[in-house]
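Note that one protein chain of the assembly has been removed; the remaining protein chains are unaltered in position.
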Amino acid sequence: MSVLHTVNKSPFERNGLESCLRYVKKGSSVLLIEDGVFGALAGSTTSTAVKGAMANVAVYALEADVLARGIKGKLLDGVKLVDYAGFVDLVTQHDTTSAWL
Amino acid sequence: MSSIEVAGKMMETDEEGYLLNLAEWTEDAAKVLAAAENVNMTDAHWEVINFLREYYDEYQIAPAVRVLTKAIGKKLGPEKGNSKYLYELFPYGPAKQACKIAGLPKPTGCV
Amino acid sequence: MATKKMLYLNRRAPYGSVYALESLEVVLIGAAFEQDVSLAFIDDGVFQLLKGQNTAAVGMKNFSPTYKALGDYDVRKIFVEKESLDARGLNRDDLLDLTYEDENEGYAEKDSIQVVSRADMAGIIEQNDVVFSF
Partner (left out) sequence: MKFAVLVSEGPYTHQASDTAYNFCKAALDGGHEIGRIFFYHDGVNNATRYTVPPQDDRNIQQRWSKLAQDHQLDMVVCIAAAQRRGIMDEKEAKRQGLDGHNIAPGFHISGLGQLIEAGIEADRLVVFGD
C-alpha cells in the first residue's frame, strides 16, 4: 500500500521530517505543509536527507505555504509544488495518509 | 450545586448527583447516593460496587460495560457476567448509576 | 460495518502535552468498534509506556496504569520501536508489562508489547487503512 506522509513542522525545530523519512517506502510520497515546507530548502542541513529520500519517493510542498514564507526561489530541485486541490488529489492517489505532527 | 448528608457530614454533588470530591467517598456515602437513586444496596450490589472501585484503583478508569460484564463473569461467576444481571441491579445502567454510587468519575458520555 | 486495519501512531511523551492521554481515550472508545487495532510507539511516544511514573508532585492524573487495561479491551498489538528505545537509553525491561488473555489457548496470559525494528515498523505503518496520529 502507498502512503501519503504529511509533515507540518520545520525540520530545524522538530524531528517530524527526520522521523517520517525513516519510514517512507518506495511508492509512497511526502507532502510538506505549513512550517514543514522549510524542509524543502536547498543548501540547508536537511537537504541531503531530503535529496536522499527523493531517490525513492516523491516530495511535494504545498505552494500556498511556500509562497507565504517567501521561499519559492530557494527550493531543492525536484520538489514538486501543489495547491490545495493537488493536496486533495495526492490523498486520493495514495491508500492511506499518515500525519507526522 | 447540591449536596448530600452522610453521617452528619455534608458532601457536595453536581447537578446529576455525582460526588464532586471523590476522595470523600465512604461506604456510608454509597448508601446515601444509592438511596437517592432508589437502589436498595444488597450484597449483590456491593459486589459490583467493590469490583468497580478495585478496577478503578488498579487501572484509573471505569471499565466499559462490556469489559465490566466480562470481568465480573470471570471473578464472580458466569451467571453474573451479563448485562441483564447488571441492569437488574442498576436499572439506569452500570456505567452511570453504579459509577455514581461507587464514587467514580462521571462518565463523559463518550461513545 | 467493514473491518479496517487501524493504527494509533504515538510519537509524544505523556504529561508535557495532552496528546498521549487523549490518544489513549480514543483507543479505549475505539475498542468497542471491533476493528483490527494496532498501537505503535515511536520517538518520544515510547516514554508513555515507562514503568514507575509518579505524577503526585505535578498534580496531574497518572494514566500509565490504564495501559494495563488495554488487554481487557482486546487491544493486543502494541508495537514499540527498538531504535527509539535505544536512542533514549531504554530497553524492554523499562516498559510496563502489558498482557492479554488468549481465549484460544486456555486464557493464557500473553505479552501485548512487541519490540520491533525500524524496518518492521515501516511495514506496520504501511499495512493500515487508517492512521490516527497523535
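So that you can tell them apart, the chains are marked A, B and C in the order they are listed, and the count of residues begins at 1 in each.
Just so it is clear, a contact is a pair of C-beta atoms (placed from the backbone, for glycine too) under 8 Å apart; a residue touches a chain by one contact, two chains touch by 3 or more.
In this text, all values refer to a predicted model and were calculated from it rather than measured experimentally.
Trainee: If I'm reading the header right, one chain is hidden. Which shown chains does it touch across the whole complex?
Mentor: If we consider the entire complex, the absent chain touches A, B, C.
Trainee: Specify the residue from the set B:Asp14, B:Glu54 or B:Glu88 that touches the hidden chain.
Mentor: B:Asp14
Trainee: Have a look at C:Leu39, C:Val80, C:Val116 or C:Val131 and name the one touching the chain we're not showing.
Mentor: Reading the full complex, the residue touching the unseen chain is C:Val131.
Trainee: Could you pull out which residues of chain A are in touch with the chain that's been left out?
Mentor: Residues 6, 8, 33-35, 62, 64-65, 83-85, 87-89, 91-92, 96-97, 99, 101 of chain A touch the chain that is not shown.
Trainee: Extract the touching residues of chain C with respect to the undisplayed chain.
Mentor: Missing-chain contacts on chain C: residues 1-2, 4, 6, 18-19, 22, 25-26, 29-30, 32-33, 35, 130-134.
Trainee: State which residues belonging to chain B touch the missing partner chain.
Mentor: Touching the chain left out of view, chain B contributes residues 1, 14-16, 108-111.
What we mean here is this: only the chains that are shown with their structure count from here on.
Trainee: What are the two chains with the most C-beta pairs touching?
Mentor: Per chain pair, the contact count peaks at A-C.
Trainee: Report the chain whose mean Cα position is at the greatest distance from that of chain A.
Mentor: The most remote chain is B.
Trainee: Provide the C-alpha centroid distance between chain A and chain C, rounded to the nearest whole angstrom.
Mentor: Computed from C-alpha means, the inter-chain centre distance equals 27 Å.
Trainee: Could you work out how far the Cα centre of chain A sits from that of chain B, in whole Å?
Mentor: The mean C-alpha positions of chain A and chain B differ by 51 Å.
Trainee: Name the residues of chain B that each touch 2 or more other chains.
Mentor: none
Trainee: Of all residues in chain A, which are in touch with two or more distinct other chains?
Mentor: In chain A, no residue touches two or more other chains.
Trainee: Residues of chain B touching chain C in their complex?
Mentor: Touching chain C: residues 58-61, 63-64, 66-67, 70-71, 110-111 of chain B.
Trainee: Which residues of chain A touch chain C in their complex?
Mentor: On the chain A side, the touching residues are 1, 3, 15, 19, 22-25, 28, 95-101.
Trainee: Across the complex, what residues on chain C touch chain B?
Mentor: 25, 28-29, 31-32, 61-63, 65-66, 68-69, 72-73
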